[in-house]
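What follows is an incomplete set of chains from the complex, kept in their original frame.
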């Protein structure tokens, strides 16, 4: 946590910026880098971009809400690093988890 | 936006109806077709249908809430087109994004 799920970003390209991106996000969130996970979901684009055309990245962030300022800086950092991968359009949606609905090893977080 | 994420629908089959489906959804939502994305997620079914048996499609729609009437017509259109692919069961869930939690190129939508 936070969990970042990327669609439209090839894993090997994301790999090249993963380390500095997570380091920056850890500073923004004031937590350790070992809290983060980043995954590239395998999906086939059927509409919205040419197949194989990495013109559009969609990033879902699952986390516990940290407020507007942190969210803005988090989104700016993700956008900046993904843009470096020659992906000009980046959309990010944040999903705020409820603490009573999040379980680590069987125990709710709250 | 809206983003449609399909599970249990082979991409090449969805491709065959993607264009007319999006055109109809654009009319229902009163927006351009270039607002839509459609992706087929690669997943392995472990329980709930026989492997390789496309008996069940699950569709997640991420969007900004447009109200009951639009939602009903949106769901009806998706169901109708997916049914044409010989997939008799279609379940659809709508996720309403918060505008202050959705960022396009680093800027929140609201």
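Letters A and B mark the chains as written, and numbering starts fresh at 1 in each.
Quick note on the criterion: a contact is a pair of C-beta atoms (placed from the backbone, for glycine too) under 8 Å apart; a residue touches a chain by one contact, two chains touch by 3 or more.
All values reported here derive from a predicted model rather than from experimental measurement.
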item: Per this structure file, total copies of the shared sequence (2 shown); value: 3
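We adopt the following convention: only the chains that are shown with their structure count from here on.
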item: Superposition rotation for chain A onto chain B, Cα-based, multiple of 5°; value: 120
item: Chain B-facing residues of chain A, complex; value: 7, 41-49, 56, 58, 68, 71-72, 75-76, 79-80, 89-96
item: For the chain B and chain A complex, residues of the former touching the latter; value: 1, 3, 5-6, 11, 14-15, 18-19, 22, 34, 36-42, 62, 97, 100-106, 108
